[in-house]
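Here's a slice of the assembly, chains where they normally sit.
The letters A, B, C and D name the chains in turn, as written, and every chain counts its residues from 1.
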Amino acid sequence: MSVAKVTEIIAASPDSFDDAVRQGIARASETLKGITSAWVSEQKVAVENGQISEYRVTMRVTFILGD
Amino acid sequence: MSVAKVTEIIAASPDSFDDAVRQGIARASETLKGITSAWVSEQKVAVENGQISEYRVTMRVTFILGD
Amino acid sequence: MSVAKVTEIIAASPDSFDDAVRQGIARASETLKGITSAWVSEQKVAVENGQISEYRVTMRVTFILGD
Amino acid sequence: MSVAKVTEIIAASPDSFDDAVRQGIARASETLKGITSAWVSEQKVAVENGQISEYRVTMRVTFILGD
């Protein structure tokens, strides 16, 4: 019976929220095997001089624990 | 005095969250008349081999009940 | 010791949620100096004749209060 | 062993929140048999020219499913 773990990461992109999600999954996949899904819990933008400098997402990433 | 109903659907797209919203509204409009709005309650991605395979949104769709 | 204020705005775009966020930050920056970030608290679409007419976001915008 | 279903409706009245609840129950009873209760989840007013034009309630209506 497999058990999964949930870890929370914050990823960012200068372009869009979707891209921030992609960046986060790409980075997480470098160290975590068996990622099955990620749930977006927060979306925030950083602003500098009236312009959006960064799209930030907080994600809860689920991955299967090896036996 | 019109009464509206709220129904919850989960739609998906291989491309983006926005497209998943569009897919959901398009499918819901096939069977529901009088849709006025939809509220995004959840955003989740499915991941396979370190890549995002699907963008999923849960939406609460409001439509006017005919008399 | 600086103090920041949080104000809530609702912005819209016919194109996408990201664009609605950009519109909101642009409009808020016209009247508010020192904006540092904005947190997306709600995402909603308006629907007319089965088509998405507007992407709406509710954002909590943080800006530094001048001394 | 009976099973009940919960459906969400939005009802309105020009007069009061209580009346909006009554309108909602009356309309729901036209199509749903076995309604046992309704839980008020949201209360909102629409405003035109500084005056309340409509009292709106969102309700979760519970009704017994026939066997």
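Convention: contacts are C-beta pairs under 8 Å (C-beta built on N, C-alpha and C of every residue); 3 or more make two chains touch, one makes a residue touch a chain.
All figures in this text were calculated on a predicted structure; none of them were measured in a lab.
Chemist: How many copies make up the whole complex, given 4 shown?
Modeler: Copy number for the complete assembly, per this file: 12.
Rule of thumb we're sticking to: only the chains that are shown with their structure count from here on.
Chemist: Provide the C-alpha centroid distance between chain A and chain B, rounded to the nearest whole angstrom.
Modeler: 22
Chemist: Could you tell me the distance, in whole angstrom, between the mean C-alpha positions of chain B and chain D?
Modeler: 23
Chemist: Report the inter-centroid distance (CA atoms only) between chain A and chain D in whole Å.
Modeler: That pair's centroid distance is 39 Å.
Chemist: Going through chain C residue by residue, note those that touch at least 2 other chains and give them in order.
Modeler: Each of 17-18 in chain C touches at least two other chains.
Chemist: Going by the contact rule at the top, pick out the chain B residues touching chain A in the complex.
Modeler: Residues 16-18, 42-47, 50-52, 55.
Chemist: Can you check the complex and tell me which residues of chain B touch chain D?
Modeler: Per the stated touch rule, the residues are 1-7, 60, 62, 65.
Chemist: So in the complex, the part of chain D that touches chain B is made up of which residues?
Modeler: Residue list for chain D touching chain B: 7-14, 23-24, 27-28, 58.
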